[in-house]
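Every protein chain but one is kept in place in this view of the complex.
Let's turn to chain A:
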Amino acid sequence: MAWGPPPARVVIVGAGQGGFQAAASLRQEKFEGEILLIGAEEGLPYQRPPLSKAYLKSGDAEALNLRPAAFFEKNDVTLRPGTRVTSIDRDAQRVQAGGSEIPYDHLILATGTSNLRPTIEGLDRALDLRTLVDAQRLRVAMEDAERCAVIGGGFIGLEFAAVARGLGRRVIVAEASDRLMARVVSPEMSARFADKHCEIGTELALGRTVTSVSSGGIAFDDGTEMPADLVLLAAGVRPNDDLAREAGLACDNGIVVDATLLTADPAISALGDCAAFPDPRTGRMVRLESVQAATDHARAVARRLVHGTEDPYAAVPWFWSDQADWKLQITGFGRPQDDSVRTENGAILRFDGEVLSAVETVNDAKTHMKSRRLMAAALTDPGAGLVRDRLASVGYDLLAL
């Protein structure tokens, strides 16, 4: 995109973590045009991470808001909650929402993800955990549930399981893969967390496929049944890329964007959970579901729109998950096939070939933060080489570097 004056009117579709941050960052960068933030959910933009953690215990919905209503007035951001964008007319640069046509000079898609609904009989009995409304429903259901069954042993399912156990419920987690959080963490970390969940009294059903949900509980493909009076579905998500796809934009596991988070249409950017972008370390197309990606993407898009900055997006991914009294922290991201090396202090280093791809730690903020700094430095200076030989020479102790 040739540098031109900033657009007069930016429309943001999706008022979640990334959409909100884009609006806030545009103002921080001194954007003087109009900002319209359109969100399908009711209420103020809020943070999702506590939905499977503190909120389940406290029920304090107000504490979730990213900013109070006054923030939007003060920063002249027009928020349209409870409004779904139904189509994009790229030629006319307009979106259709709630029966009206809304023009844009630049459009930011921050539509997030939706829960995957695998083909399981009776699945409409299972609850979801993606939105505040979901979490409110789940909290109520948990009050008089004695036995909770969770379909899916990923971060959200396990965080919920740990909270439910903490509240004294009987909990079973069913996971089709043979290990927990398999898509993201190393086999060693999966095993450590499996032990932890067993230790706090959660039953794990690994490598087991749930085939039906009924009022009595869940049933597996081998015919066995587990009684449950609450069933949570947490079996992954899919990107909300339908709007973009219908508008003729390329989508492949998310809305395809370039290293500046721009789609093939110079008037449309995409960010956060719904965007497939080139990973700064490898150039491979990836899609991340994290607060870090949503907020760092949003800041990069704001800088580009206001100042014409076209530096490629270059932020190191980080992520956390709180399960019982364990905080898992991850820097970078590994693929299932990446090797892993366990260090003396318990951190796990993952390698993509010879190069460090991720660092997994539990309750070890020091190593986590050090790995973030090291991996950030390696991004801008490949000579800083976080390679196996060099790390092996210090016993894989990142704090020694």
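Points worth noting:
Everything that follows uses one rule, which is that a residue touches a chain if its C-beta (ideal position, glycine included) is under 8 Å from a C-beta of that chain, and two chains touch if they have at least 3 such contacts; residues count from 1.
As a convention for this text, contacts and distances are computed from a predicted model.
When the unshown chain is looked up in UniProt, the name that turns up among "Cytochrome c oxidase subunit I", "Ferredoxin", "Transport permease protein" or "2Fe-2S iron-sulfur cluster binding domain-containing protein" is "2Fe-2S iron-sulfur cluster binding domain-containing protein".
Where chain A meets the omitted chain, the residues involved are 47, 49-50, 62-63, 65-68, 70-71, 74, 291-292, 295, 299, 318, 320, 322, 327, 329, 365-366, 368-369, 372-373.
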